[in-house]
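Note that this complex is displayed minus one protein chain, with the remaining chains in position.
Chain nomenclature is as follows: A and B, assigned in order of appearance, with residue numbering initiated at 1 for each chain independently.
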Amino acid sequence: MKLTLRIWRQSGATGRLVEYVLDDLSPDMSFLEMLDVLNERLITEGQEPVAFDHDCREGICGMCGLMINGMAHGPEKATTACQLHLRHFRDGDVVTVEPWRAEPFPVVRDLVVDRSAFDRIVAAGGYVSVPAGSAPDAHATPVPKPDADTAFEAAACIGCGACVAACPNGSAMLFTAAKATHLGVLPQGQPERYSRARDMVAEHDASGFGGCTNTGECTSACPKGIPLTTIARLNADLLRAHTTRSDR
Amino acid sequence: MDTIGLYRTTVGKKVVMAVTGAGLLLYVVVHMLGNLTVFSGPDAINGYGHWLREIGAVWPTRVALLACVTLHFVAAYQLTAKARKARGRYEHRRRVQGSYAARTMRWGGVIIALFVVYHLLDLTVGWLNPNGIPGEIHANVVADFQHWYVVLAYAIAVLALGFHIRHGVWSAIQTLGVTTSRVIGLGVAVAICAGFLSVPFAVFTGLVS
C-alpha cells in the first residue's frame, strides 16, 4: 500500500512538516516499522532519519508518542503508536505526524519531546515512603479486592503523555490523578495520601501544565483507558489536604 | 484551612469556579421560577417583584452575585491564560471526545456576560426597553418579546447558558471531588432552558399578553 506522510522535522527552535511518499508498505507493518522503513531509505539517500522515541514496541514502556492525523497515538482506541498497524489506514491516505506538543514538553528533535516533567511530578510525592527492609509481612494488611482492582487500573498508566498532548489546556491532570489514585486507594498509601495530592498538584502546576476543565480528551486518547474518575478522586484529596490542618 | 494555598493551585481556582458557579446557578434557578409567575397574570409577577424589594432581597442578592461573577470570571481568566500558555499548537488537530458544551465554556461564558449587561439595561434599568417603566415587569416583558429579534437574542443567550450549565454542573461536581454521570448536567440544563424560553415564546405567540 501507499501512504503520503507529512512529518514534523525540527532540529532547532522551529520546524516544519515535510512530505514523504512511501510505496510498497505492508498492512501488517506497525506504524513505527513504517518509520523504520522510511529512515532506512533516508539514510541510504544520505539524509538524516526522522528521530522518534520508542523502546518496547509492546505498548507498555510509554516511550513512543506521536500525534497521528491530529490524534494522540493515532485513530485506534486504547492503542499506543507502536501497537498501531497500517491495516487501519487506507491505501493512498495522507498521514500527518507531529510530536506531542505542550509547553512543559519541549521538542528535542523531530518527533522526540522532553517529558521529564512527569518524573518531577512523581518525585514530588508519587510514592509510599518505605525503605527497603522495613516492610511488614505482605499479608499483614488485607486489601479489599475492589480497592486493589481500582488501584491496578490507575497504576496501569504508562506515563506516555498522550493525555497532555490531547488536552486543549495542556493539562497533565490525568497522569497525576492516575498516580494519586493508585496509591490513594490502597491502605499502604494512606499516611501520605493528602500530602501526596497537595505536592503532586503543586509540582504539576509549577511545571507549567494547564488546569483541567474536565473535557475528557485525555481519557479518550489514553492508551490505557485511565478514567476521569481518578481526577475527581485527586480533587477530593487535594481539597481535603488544604481544608484540614496541614501536616507539614 | 489554607484558602490561599488552595487557590494557588489550578484545582483551587476550579473549586472557586465551581462554588461561585453553583451560587450563580442557584440564582438562575430562582430567577427562572420567578419568571414563570408571568403565566399567572400581570399581578402575580409584578407582585412578586414588589415583594422581593419589600423583603430587602434585592441588594444583598446583587452584591452576592457581583462577588460570584467577579470571582468566577477572575478564576476563569487565570485558568484560561495558563492553559493558553501550556497547550500545544498543532498543524493538524482532531478532537475525539470533548462535547460541544465543554469546548465552548469560555466563549459561552462571555456571551452570557454580554447578555447579562443587555438584560440589566433592558429589564432592570429599563433604558433599552420599549416600555421601560420600572416596576411594570409584566408590561416590560410583553413589550420586549413582541419583537422577533429580542426573542432571538434572548433565546441564543439562554441556549448559551444551557450549554454552559450542561458542562459546568458536571464539571463542578467533578471538581469538588465527586464523580457522577454527565446526565445530571444535561438534565439541569434542559430544565433551565425550557423554563426561561417558555416566557418569550409565550409572549411572542400571544399566549401571554
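One rule holds for everything that comes next: a residue touches a chain if its C-beta (ideal position, glycine included) is under 8 Å from a C-beta of that chain, and two chains touch if they have at least 3 such contacts.
Methods note: contacts and distances are computed from a predicted model.
Asker: Quick one: the chain not pictured, UniProt calls it what, "Fatty acid desaturase", "succinate dehydrogenase", "Fe-S cluster assembly protein SufD" or "Oxidoreductase"?
Answerer: For the chain not displayed, UniProt's protein name is "succinate dehydrogenase".
Asker: What are the shown chains that the omitted chain is in contact with?
Answerer: A
Asker: Name every residue on chain A in touch with the hidden partner chain.
Answerer: Counting only chain A, the missing chain is touched by 11, 26-30, 32-34, 36-37, 40, 42-44, 46-49, 51, 53-63, 76, 79, 83, 85, 87, 108-109, 112, 114-116, 118-119, 122-124, 126-139, 142-145, 148, 151-152, 155-156, 158-159, 182-183, 186, 188-189.
Following the convention adopted for this analysis, only the chains that are shown with their structure count from here on.
Asker: Can you work out the whole-Å distance between the CA centroids of chain A and chain B?
Answerer: About 36 Å separates the centre of chain A from that of chain B.
Asker: Where on chain A does chain B make contact in their complex?
Answerer: On the chain A side, the touching residues are 6, 8, 17, 67, 69-71, 96, 98, 100-105, 165-171, 173, 201-202, 204-205, 208-217, 219-221, 228-229, 231-239, 242-244, 246.
Asker: Any idea which chain B residues touch chain A in the complex?
Answerer: Counting only chain B, the residues touching chain A are 1-3, 5-6, 8-15, 79, 82-99, 102-103, 105, 167, 170-171, 174-179.
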